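Heads up, one of the protein chains got dropped from this complex, but the rest are sitting where they should.
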Amino acid sequence: MSGERRVMVTGRGLVGPGGVGVSALAAAPALRRAEQLFAQGCDVGEGTQEPGDGAGRFAVNGSVAAQLAGRWVGAAAFDADEMLAGQGNVRLLDRSSSMLVHAAQQALDESALDAEQRRLHEVGLVLGTTFCSVHTIAAFDRRAVSAGPRYASPLDFANTVINAATGQAAIWHDLRGMNSTVAGESASSLEALALAWRALRDGRAEILLVGGVEELSFELLLGLERRGLLDRGEATGSPAPWAADGSGFAPSEGAAVVVLETLESARRRGAPILGEVLGGGVGFDPSFALGAAAGGARERRQAVQQASLRACGGALRRAGLTADGIDLFVAGSNGSPRTDAAEAGAYRELFGPSGPPAMATKEHDGEGLGWGGAQLLLRSLAVLGGEAPPMPGERSKHGFEELAGGRLLERALEPRDRSRPATALLSTVGWAGHCAAVAVAGAPS
Amino acid sequence: MLNEQEVRTKVKQLIVQVSSLPMEKIGDQSSFIEDLGLDSLALLEVGVAIDYEYKLDVPDEELEQLATVQDAVDLVLTKMTACAQAS
Partner (left out) sequence: MESARDRLLSDPIVITGLGAVTPIGAGVDALWQGLLEGRHGFGPVRSFDTSAYPVHVGAEVHDFEPERWLQSLGPQGVGRATQLAIAAARMAVADAALDLAALDATRVGVAMGTTSGEPREVEQLNDLYLDGRLEALGDEFIGRYPSHLIPAFVAVELGLQGPNTLLPAACAAGNYALAHALDQLRDGEVDLMLAGGSDAFSRITYTGFARLRAIAPEVVQPFDKGRKGMIPGEGAAMLVLERASSARARGARIWAEVAGYGLSCDAHHMTAAHPEGAGAARAMEVALETSGIGREEVSWISAHGTGTPTNDRLETAAVRRVFGDAADGVPISSIKGNLGHTMGAASAIEAVVCALAIHHQTVPPTLNYREPDPQCDLDCVPEGPRRMPVRVAMSNAYAFGGNNASVIFRRVPGPVEASA
């Protein structure tokens, strides 16, 4: 086993609130009010899969819907039937699977991995998702309960497992290598990247599709709302990381995928090298999940801050870097006060008073949960490649200065050392205490 | 009484929903497996969908016997006629 294999990014794919394809990253902030979804009746009604259920998916119950209406969400403008028409049996795919299949197709295309190449290299898939499709699971059960178990849909049952999208995408694209799914809310796809990086480094795989997916549904929105996790600042604009008046996040659906492969393989194939994953780390602390019994809010936040630091430290160690080798900190903060504070505290402790600029794109993209980390990676690669970052709002800028003593990136990145590709440290802190970090570098010039 | 042509059209629509095949690919005599390429899971889904549409309450063993589009149409007509006579 060689410890020397380098892991390059050679393809990208995105289905997100801003649109389809990585070019959609340049789109304006994509968050909107959930009521707009209700007004549209939403393009993903329960229709054929749940006859008799009446109106669209977000309008099942008037008064409950009204509670959700003011919340900010990012929902992908994506019609699976249209996007994948003629390519196969789209009925086999639920919304999660179809978003993933489409994002994976873009990444495979950019990396020039046609069917023969995929077979030859035994390409695998490592996916982050938290809920896969809780809507598919719930709709399957509702039909069986209301119509009788004999009318349960066999095709939908296949999609009730949490690895359904991973399996469906493997079938669709004929991916016969390792096929793994990681669930860990906002940490999911950063964990997936860390796991895939290790598999490539250790020679367990040569080429892997890696990313995440999450689907917005009535069931998920309602659950998050009742848990008090959604932003409640209806009067103050969309959720801003570290904002003093932050009250929660705006969930966002989509899929983001990259092709990761060893440098040797990328060179041999002549694949485009778009960046490098240098290593990942994870950390966890049970204080958030335990609640008040773990101590006061401050103690709990500090404990999770240490878990975030362990994740960042692990990523740096694997990357062979120290904190001063990082040009950009890419935060997972999303407007939720306690996780944002833990992450800001970790930044302060890791970098000290003269840390690198930070970027927190969930202000624009929402909290993608399972695909949030992969979305951070796509954003990072663009900025490391010299593109301007999405503009941070005033509330985020002030909040970050206050909590982390740092500044947010507002123009194209200026690396400290131009003799090497610029580097970024991607981080996230989940509401149950799952932390993950991944170190990446831009493409060699 | 049910019109055979209407039943045939409905059965074909259900097959389109399950298989994503274009309607014109589905012939009156098409075989589910050889002609339409359905696997056992999709075939079961077609059976469940037809049963659900017409509330036939067909035993699974009978659903499994369906080999062609015409078989499915015949099943619906036979069951519905039997049902109408019984009531």
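In this document, chain identifiers A and B correspond to the written order of the chains, with residue numbering beginning at 1 in each.
Everything below uses one rule, namely that a contact is a pair of C-beta atoms (placed from the backbone, for glycine too) under 8 Å apart; a residue touches a chain by one contact, two chains touch by 3 or more.
All of these numbers come straight from a predicted model, not from anything done at the bench.
Chemist: Can you pull out the displayed chains that the omitted chain is in contact with?
Modeler: A, B
Chemist: Of A:Arg227, A:Arg267, A:Arg298 or A:Arg416, which sits in contact with the chain we cannot see?
Modeler: A:Arg227
Chemist: Of A:Leu92, A:Val258 or A:Leu316, which sits in contact with the chain we cannot see?
Modeler: Once the missing chain is taken into account, the touching residue is A:Leu92.
Chemist: Which of these touches the unseen chain: A:Asp141, A:Glu299, A:Asp324 or A:Glu410?
Modeler: Checking each option in A:Asp141, A:Glu299, A:Asp324 or A:Glu410, the one touching the absent chain turns out to be A:Asp141.
Chemist: Would you indicate which residue among A:Pro29, A:Gly70 or A:Pro286 is in contact with the undisplayed chain?
Modeler: A:Pro286
Chemist: Contact with the hidden chain only, please: which subunit B residues?
Modeler: With respect to the unshown chain, the touching residues of subunit B are 39-41, 44, 48, 60.
Chemist: If the hidden chain were put back, which residues of subunit A would touch it?
Modeler: The list for subunit A reads 1, 3, 60-61, 63-64, 92, 124-125, 130-132, 134, 137-138, 140-142, 144-146, 148-150, 152-154, 157-164, 166-168, 170-171, 173-185, 188, 191, 195, 198, 202, 204, 219, 222-224, 226-229, 281-286, 289-290, 293, 303, 306-307, 310, 314, 432-434.
Definition applied: only the chains that are shown with their structure count from here on.
Chemist: Please work out the Cα centroid separation of subunit A and subunit B, and write it as a whole number of Å.
Modeler: About 42 Å, centre to centre.
Chemist: Show which residues of subunit B lie in contact with subunit A when the two form their complex.
Modeler: 17-21, 41-42, 44-45, 48, 51-52, 57
Chemist: Help me check something: in the complex, which residues belonging to subunit A touch subunit B?
Modeler: So the residues of subunit A in touch with subunit B come to 48, 51, 88-91, 147, 150-155, 158.
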